[in-house]
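Single-structure report; data block below.
As you look at this complex, bear in mind that one protein chain is not there, while each of the others sits in place.
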Amino acid sequence: MDKVVQKAIASDKRWRAVYIACGLLIVALTLLMGAFLLYQGSQTFIKAHHSIWEFLFTSDWAPLDKTGLFGGKVGAAVYIVGSLETCLLALVICLPFAIGSAVYMTEISPKIGEKYFRPATEIYVSIPSVVYGWFGMTKLVPLIKNIFHPAMGGYSVLAASIVLAIMIFPTITTVSADAIKSVPMSYREGAYGLGATRWQVIGKVVLPAASGGILTGVILGLARAIGEALAVAMVIGKTRSFAANLLSPTSNLTSAIAADMGNTAQGGEYNLALWTMALLLFIISIVLIVLIHKLANGKKDK
Amino acid sequence: MNRAKKKDRFMTGVFYAIGWLMLAFLLYLTFTIIFDGLKGFSPDFLVAAGNGIFNQFFNTLYLVFLSLLVSVPIGIGAGVYLAEYAKEGKFLTMLEVSIESLSSLPSIVIGLFGYLAFIMWTGMSWNIVAGALTISILSIPLITTETNNAIRALPIEYKEGSLGLGATKSETIRKVLISAAMPQILTGVIMAAGRGFGEAAALLYTSGQSTYINWHNFWKITSPTSPLNPFRSGETLSLHIWVMRTEGALNPKATQIANFTSAVLVVLALLFTLVTRRISDKMRKRNNGGN
Partner (left out) sequence: MSGKKTRVVVIALALLAIVVGCVVGSSKADTKGVSGTVNAAGSSALLPLVQSAAKSFMDENPDSVINTNGGGSGQGLQQVSDGTIDIGDSDLFAEEKLDKKSASKLVDHQVAITAIAPIVNKEAGVKSLTTQQLIDVYTGKVTNWKQVGGNDCKIVLISRPASSGTRATFEQYALNKTASRSNQSLETDDSGTLIQMIQSVEGAVGYVALSYLTGNPDVTAVAINGVKPTLANVYNGSYKVWNYEHMYTKGQPKKAAVKAFLKKMLSKEYESKVEGMGYGVASKLSDKAKKEHK
């Protein structure tokens, strides 16, 4: 009998070790990835002796493309600004629709919301990003060209932002809808009891109460937008200049990586600068995640 | 009618409009993509050579299958750890941040990591295994999160009952908790598979942008043209759209092929959503019945 128990305890321990190992593996993978990118991405500054200032804040981009040859210029500001402006514009376009839909599917028609809108957002999520890019390239870009007649054709910041807005829409909507749902019923009842209209309840009580959750959704959406590569690359036009207006093309971090990583010589300045861009993207998304974590913890403390 | 009521009506109208607009746009999106795909369709798109996308379809299935072989055990294991073993502390925070980071890291960054780790370090050329491993980095957090949530959502009686019958903790987990949570775990797995189907940026530099298959060599797994050889370069469906825009653009039918591929991917996306819906509906019904 003792043996059976011992065996059971041993097996219990073994399984526990297996589960812990799985958890450890995930942490190790993330750390490894960070270390890797940090090593590869920092070479621009260590080996090629460029300053971080030059990389982030100047726009003179002329890195040399030969293994072990340094001395070009690696000002990536055009790409960084391109990434930021497309993401922010996407957010501006998306936010009213996302919050509006979230309110509609939770507060106004919850039954229809559950039956049609939730599956609809899931479909939005599950459509691959290249398909969005392809749709943007074959439908949206010609549309913009025909409406506004920009000098450079329809490839533009606007096109990229709209494609991104469609892609982050489901993320923000779902997270916001969950946040709105979790606002306690008593809040609403209290407000209605005071004679408030539905809009007053939504605008003054529900949305403020759900604002933390909505913010989380916005940050998640931002994380998705900043990292999207191929869909944006297909519609942004890839000009290495700051966009003069919403209708002019520009470039961003992810499309530069996607377009040039394969052409550049390994260990060359150009290649290293692209790795630095990847590192920058990594850092941005970690910062966003930490932000979300802080937000969630803050809520817990209250 | 006072101002507040007028405003209320107006805003309700706005919410209605926004809500239905987003539904209408989704319908428009899916229908145009599918319609465009069928418009330019010609039967040779279905074959396994030339303009056909059958090989790409097979590669996608195979790659997703291989990636699930890796990500399902690890994802479920880590999910169980989170739900049953983890204690508050530094490690838990680190694990949580890691999972969140992995699930929201730009896929092109994960792709580059995969390229570094599975291509440059191993000294191999682009291959399906490298692509599958890269995709599993993307899908592990999904499966982990779903498993964790699923086990946590189970009524406590499940666990107490099993432990009360003298089962050890690990037996309880394996024989009771995991199987009871299976439907939701499955949802996570299907979502992970869907992600694998749609992913392109992470595969750009890992799984290769071309494919050559000789179907007569099906069982000769070591032959470089065998469909089952996991170390051959294998372009997937979503990558095919990208390739049709870049290197494949010389093909006069490139646009039609990409349109058709898009349509196939959209249909697959609809299918995936439908299946996960079905499973979670069933689960909800069962849970409601139980209460």
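Going in written order, the chains are labelled A and B, and every chain counts its residues from 1.
Simple rule for what comes next: a residue touches a chain if its C-beta (ideal position, glycine included) is under 8 Å from a C-beta of that chain, and two chains touch if they have at least 3 such contacts.
It should be emphasised that the depicted structure is a prediction, and the values quoted were computed from it without experimental measurement.
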{"item": "Touch with the omitted chain, as defined above, among B:Arg9, B:Lys220, B:Lys253 or B:Arg277", "value": "B:Lys220"}
{"item": "Touching residue (missing chain; options B:Thr147, B:Thr168 or B:Ser233)", "value": "B:Ser233"}
{"item": "Listed residues A:Leu31, A:Ile46 or A:Ala62, member touching the removed chain", "value": "A:Ala62"}
{"item": "Residue numbers in chain A that touch the chain omitted from display", "value": "62, 65-69, 78, 145, 151-153, 155, 233, 237-241, 249, 251, 258-268, 270-271"}
{"item": "Residue numbers in chain B that touch the chain omitted from display", "value": "119-120, 123-126, 175, 205, 208-210, 212, 214, 217, 219-226, 228, 232-233, 243, 245-250, 252, 254"}
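Heads up, the rule we're going with is that only the chains that are shown with their structure count from here on.
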{"item": "Averaged-CA centre spacing for the pair chain B and chain A, given as whole angstrom", "value": "17"}
{"item": "Residue numbers on chain B that touch chain A, as the complex places them", "value": "4-5, 7-8, 10-12, 14-16, 18-19, 21-23, 26, 29-30, 32-33, 36, 73-78, 80-82, 84-86, 91, 93-102, 104-110, 112-113, 116-117, 137, 140-141, 144, 168-171, 173-174, 191, 194, 197-201, 204-205, 238-239, 241-242, 245, 255, 258-259, 262, 265-266, 269-270, 272-273, 276-277"}
{"item": "Residues on chain A engaged by chain B in the complex (per definition of touch)", "value": "8-9, 11-12, 14-16, 18-23, 25-27, 29-33, 36-37, 40, 96-97, 100-101, 103-105, 107-109, 113, 116-117, 119-120, 122-124, 126-131, 133-135, 137-139, 166, 169, 173, 197-200, 202-203, 220, 223-224, 226-230, 234, 254, 257-258, 261-262, 275, 278, 281-282, 285-286, 288-290, 292-293"}
